[in-house]
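Below is a structure I'd like to ask you about.
Below, a portion of the complex is reproduced, with chain positions unchanged.
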Amino acid sequence: MHHDNHAMDACIQACLDCHRSCLATVSHCLAKGGSHAEARHIQIMLDCAQICIVCADFMIRGSDHSAHLCRECAEICRECATSCADHSDADDMMRASAAACTRCADECAKMAA
Amino acid sequence: MHHDNHAMDACIQACLDCHRSCLATVSHCLAKGGSHAEARHIQIMLDCAQICIVCADFMIRGSDHSAHLCRECAEICRECATSCADHSDADDMMRASAAACTRCADECAKMAA
Amino acid sequence: MHHDNHAMDACIQACLDCHRSCLATVSHCLAKGGSHAEARHIQIMLDCAQICIVCADFMIRGSDHSAHLCRECAEICRECATSCADHSDADDMMRASAAACTRCADECAKMAA
């Protein structure tokens, strides 16, 4: 599949943004405690932050395997967006993080194989 | 799918070993230069070193997504093993790295979904 | 400063072990909740897990900057060991993690500049 450079640039940037957003939200939610610090919620954000930077790195290197990583990244980002947006105590930071996850999932879905 | 702890422990260790082996071989091959420093060969080792540590991390965290990462890791490890073992100038370090990749691919294949 | 290969090998392995131990303990403590999931405790384990793998990678690549990373890694490992061992609810897994941190701090201190 051919992707123009502009689409890949946008996807890389969405991954970097989502990495930053999820990692910041981990610290935010740990500091709030209670339901924000539930294991499943923190864990999916850690998974999401990591797959996003790895997916970005594979695209930046121009790896043949980047489409597979994009597929996995899109899936994890969707799950993380749900964990943030549907959280019973969702606040502004979690909603912003959910939006970053959804944008990243959309961009990665375009590049996925 | 159920995996006993022993199988996952072995897979995590194989990923950590392969990460170390591939990253060391990148430096070794860059220092040797010539055909050792060919872009495709260095790139697949960088891909392999990174997917191995990420795959290990997902298993260590007990992530629901670790089986998917194991599937991707196995595929990249097989390609890296071939790049090292079939290289026209393969030396002892590259053969050792190919062996670490093959072991990691085998362990990851058992855990993959 | 000259370091024989054996000392650096031991330090790399201690870093990989500590990375694994701290990352596993993050998940363990998040699952236990309560005081185990306190922000400062989880955060220092995330810092420790990350500096350990980075420090290992710099040594594996043979980087000129690895001694600086070892100095920083030793400092963070000591703080993480304290956070685990002195925790009011320390359990076996946290004590094992504290031991891995202390071993890693000791090895890194030998390689530090």
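Chains: A, B and C, in written order; residue numbering restarts at 1 for each.
In this text, a contact is a pair of C-beta atoms (placed from the backbone, for glycine too) under 8 Å apart; a residue touches a chain by one contact, two chains touch by 3 or more.
Only a predicted model underlies this, so the values are computations on that prediction, with no experimental measurement involved.
This structure file shows 3 copies of a single chain, while the whole complex it describes contains 4 copies.
The definition used in the following text is that only the chains that are shown with their structure count from here on.
Shown here, the protein chains touch in all possible pairs. At the interface between chain B and chain C, two copies of one sequence, more than half of the residue numbers in use are shared by both copies. A turn of 180° superposes the CA atoms of chain A on those of chain C, with the angle given to the nearest 5. Measuring from the averaged C-alpha position of chain B to that of chain C gives a distance of 23 Å.
Between chain A and chain C, the centres computed from C-alpha atoms are 26 Å apart. Residue positions of chain C with contacts to 2 or more other chains are 26-27. If you check the complex, the residues on chain B that touch chain A are 43, 46-47, 50-51, 54, 57-58, 61-63, 65, 68-69, 72, 75-76. By the touch rule above, chain B contacts chain C in their complex via residues 12, 16, 20, 23-24, 26-27, 53, 56-57, 60-62. Contact residues of chain C toward chain A in the complex are 26-27, 30-31, 33, 37-39, 42-43, 46.
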